[in-house]
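A single protein chain has been omitted from the complex, and every remaining protein chain is retained in its original position.
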Amino acid sequence: MSIKMKRFFARNPLHIWVFRLVLVVLALVYICPILFAIITSLKTEREFYSNIWALPQNIRLENYISAFKVGKIGEYFGNSVIIAIGSIIPIEICAVLLAYAIARLKLPKTELILIFCFAIQLLPTETIIIPLYITMSKLSILSVPYMPMILAYAGWSIPGTAIIMKNYFDTVPSELLEAARIDGAGEVTTLFRVMLPLMKGVLATCIVMNFTFVWGEMMWARTATIVTTKGIPLTVGLMNFKSDLGTQWPLLCAAICLVIIPLYLLFLFLQKYFVASLTAGGVKG
Amino acid sequence: MNINMNTKKTPSSGIIKKQRLLGAAFAAPAALLVLFATIIPVAWNIVLSFSNWSIIGENSFAGLTHYMEVFANKAALKTVWQSITISLVASVTAMILGTCLAIMIYRVSRLEGAFFRFLFYGPGMLPMTVVGLLFTFVLATDEGLVNNFLKLVGLANLTSPWLAEKGTVLIVIGLVQGWRSSGTIMMLIYTAILGIPESLRESAHLDGASFITQVRRIILPLIRSTIQMAFSFMVMWAFKTYDIVWSMTGGGPGDLSKTTPILIVEQAFKFNKFGYASALSLVYAALIIFVIIIIRKGLGGETYEY
Partner (left out) sequence: MKKRMKQLVSILIASALIFSLTACGSKSESTGVAQDNGNAKTAEDTKSGGGENTKKQDLVMIITQATDFDKTLEEKINEEFGEKYNIIFKTWEEQSVEQTVKTAATAGEQIDLVKFWPMQMESFVSANLATDLTGYMDDEWKDRFTDTNILEMGTYDGKLYNIPYDNVYPAIIANSAILAEAGVTLPESGAWTWAEFEEACRTIEEKTDAFGAAIQKEQACWLVRNLFLQTWGNEEDMNAFIQGKVSFKDPKIVDGLEMIKKDFDDGMFYPGEGGLAVTQDQLYAAFSQGKYAFMFVPSSNVVGALDKTGITDYTIMDYPSMGTSENPPLLGGCNGWFIPKNAGNIEGAVEVMKFLQSEELSNYKLSAGKLVVTKAGANSKIDMTLLEALTRNANSIQPKEIMGLDAELNEYIMNLMPANYFNNGKSALDELDALREAALSR
């Protein structure tokens, strides 16, 4: 074997090929629902019922246009994005501050309180929504678009996120922080100059988790928007395609595609930043 | 140096006080939100579980009757058992899939990894109800993809009404849920693996360790705390889901796949038994805590500084 080939095989030993094969197979499985959605979105309803899995006869974009205009998917998508960003930013900020306060600022008994709050989060959403709804109604928050969702999601996610961050803070060697303190840095500066750059991995993790939760949450979103037609996110809006006459599958699938494809692009785009920042010397070692 | 030692061991009260104030200031916004969105509703629920409230109507003290009803009611206990089954299947599936995917993606080249990463995270971006509805098609007895695929590869005798049979419905729902969450788990594990310095792996590689050994001896132990955390969260999510079970089977056929959240909603909103529903959910939450504690003890929790 030539040297080039040897190097190639050294860098790509057998197990990598096995991995690649498995990954491709799994990828096909994972992409199945999206493929199904794409295929169905190009059919008419009758075509769909006559053969669920067949390829569409013509490419017709009317479902997309209909989903966008009549189904208002653009609006729901925008609302979901606003709610997501509007929740994640406060969650991360509050959680970081809280975690730092517990880990470094010696607030008494707070760790127990935090675990307690996290445990409370385990209560099924169904029972939390009524009292929350009544409270918000009395405070007239329900009439403000987005706020009911953002406040609830933030309140629910902060304890868990703070625990993760606090655990991470505990693993930072204390010498680093002492060094900063010796250099005359105050707590705030220590937080920003020392901790945050180290935290990118954890922050990325938390953002991923929080985004998944906020984006897919339906029960509270539906409850909070009972009497309004504004500020409705995707999870609730997509259910409008169901009726007791049957789900309008082609329309629903067009709506799903309208949602997934920009999300895929956004995710792809952001990933470069996540991973680059994680591996480019920001992480300890 | 003396002064530094002093600061470390016996800080003056002024510094402590300042720290505490700052700590309080840092914690305040979080505390407010959590109080509002979590603590107040839960306290309300606890109070409710001891009463006989039904929206507009009398409100009388019920003592422990609801709690006793929870344990005496066979239907309720059945749903708890079914919830446990689905959640555990889902959690294990998600963890295994997620971890394997993360490891494999880590190993292949950067570009491929990125491509696969977003493919696998994709299902996690679809709402649960949509995933459930889609899978009713995949799992349909006659037209479903799974059964047709089995027929295609000659395994026709394995076809079965997945969502209609006692033995399979719970497991299948758990698998679907696990599949959907595996993308998130994959991302969590992946970011944790990235945190392991390359140098550790390379020295092992130089020592002649194969990749699999490296995984077992180095990567997995170092990310143990992340795995444990991910598992805890996964279990918590799995126990709480309502949407995916509801959209796939509606709790059926009969009450074969009725989970406790479904029962809670039914008791509260169909029968106006809000007190009972609250008691049920508190007991259920206690159960989840119990399961998570067992998991944490089982997986250990040492964090390595590295």
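Think of it as A and B in the order they're written, each chain with its own count starting at 1.
In the analysis below, contacts are C-beta pairs under 8 Å (C-beta built on N, C-alpha and C of every residue); 3 or more make two chains touch, one makes a residue touch a chain.
Just so it is clear, the structure is predicted and the values come from calculations on it, not from any experiment.
Residue A:I134 is the one among A:V24, A:I134, A:V188 or A:I261 that touches the chain not shown. When the omitted chain is restored, the residue from B:M236, B:V265 or B:A279 that touches it is B:V265. Within chain B, the residues in touch with the undisplayed chain are 54-57, 136-137, 140-143, 160-166, 246, 249-256, 265-266, 269-272. Interface with the hidden chain, as seen from chain A, comprises residues 45-46, 48-52, 70-71, 74-75, 77-79, 81-82, 85, 129-130, 133-134, 136-138, 140, 142-145, 196-197, 200, 222-223, 226-231, 239-249, 266, 269-270, 273-274, 276-277, 280-282.
Note that in this section only the chains that are shown with their structure count from here on.
Between chain A and chain B the centroid-to-centroid distance comes to 14 Å (mean Cα coordinates, whole Å). Within the complex formed with chain B, the chain A residues making contact are 13, 15-16, 19-20, 22-23, 26-27, 30-34, 36-37, 52-53, 90, 93-95, 97-98, 100-102, 104-107, 110, 117, 119-132, 135, 151-152, 154-156, 158-160, 162, 164, 167, 170-171, 173, 178, 181-182, 187-188, 201, 204-205, 208-209, 212-213, 215-216, 218-219, 234-235, 238-239, 247, 252, 256, 259-260, 263-264, 267-268, 271-272, 274-275, 278-279, 283-285. Within the complex formed with chain A, the chain B residues making contact are 4, 7-8, 16, 19-20, 22-24, 26-27, 29-31, 33-42, 44-45, 48, 101, 104-105, 107-108, 110, 112, 114, 116-131, 133-134, 137-138, 143, 145, 148, 179, 183-184, 187-188, 191-192, 194-199, 210-212, 225-226, 229, 233, 236-237, 239-240, 242-243, 260-261, 264-265, 268, 274, 277-278, 281-282, 284-285, 288-289, 292, 303-306.
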